[in-house]
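Shown next, in structure tokens, is the structure this report addresses.
The full complex has more chains than appear here; those shown keep their coordinates.
When the chains are written out, they are named A and B in that same order, and each has its own residue count from 1.
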Amino acid sequence: MSDKKTKNVFIQGAISSEFIGDSIAKHQTKTSIGAHNIFLGQVRADVVNNKRVSAIEYTAYEDMANAKFQEIRKAAFEKFELTCMHIYHSLGMVNAGEICLFVFVSSPHRKTVFEALEFIVEDIKAHVPVFGKEIFEDNSHQWKVNN
Amino acid sequence: MQIKIKYFGMLTEITNCQEGTIDFSGIYISELLEILYVKYPSLKNKEFQVAQNQQLVSGKTKLNSNEIVLLPPFSGG
């Protein structure tokens, strides 16, 4: 229902370490920044009833999710003195050990990035319609539950 | 009125589909859910939220869209 253009936060498959490194490099021209804080969610090979998680398959209600990410961005920029903020989330299969969530905030000062990053990550976990299906090595599955 | 219903996550295992349509002549979301509970009885035992126009709504909300989305607990990140 919103007319706002919303950026697509989703990436197909895992988020690579090169992508993260490149994203860091792009901030070297922004010389008012004194502190970056980065959160990375990585798929854990949890063992449940002797079966090991080999991957998580992510699906999302994409339109609503992108709108929610946009709302979270807006709220964070209003609440904290941030120079920039980037959010990326995987869709589809992400293997254990690979990265599925990348949240990156930058500010002149460190106190700001610590507060902002935790606020944003908790908001994403609670309010963005993304669904993780944990695939076990025997191809059975269970639906991930956040806590 | 034909209403499109979308399902996500574990709910798709109850409905065996990602979307369907139902014929609806009521006013409130709760009435629409009653129809879905008849069609998919085990939906009653599942925790989920309903979105209309990309906003979470309660059963007391009036239907004002021809697309409704059923969302199980979020588990991103």
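As a convention for this text, a contact is a pair of C-beta atoms (placed from the backbone, for glycine too) under 8 Å apart; a residue touches a chain by one contact, two chains touch by 3 or more.
The structure displayed is predicted, hence computed values, not measured ones.
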Full-complex stoichiometry, written in the displayed chain labels: A x2, B x2
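Criterion: only the chains that are shown with their structure count from here on.
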Euclidean distance of C-alpha centroids - chain A vs chain B, Å: 26
Residue ranges of chain A touching chain B (in the complex, touch as defined): 1-2, 41, 58-61, 63-65, 67, 89, 100-101, 121, 124-133, 143-146
Complex interface listing, chain B residues touching chain A: 6, 8-10, 51, 53-55, 69, 71-77
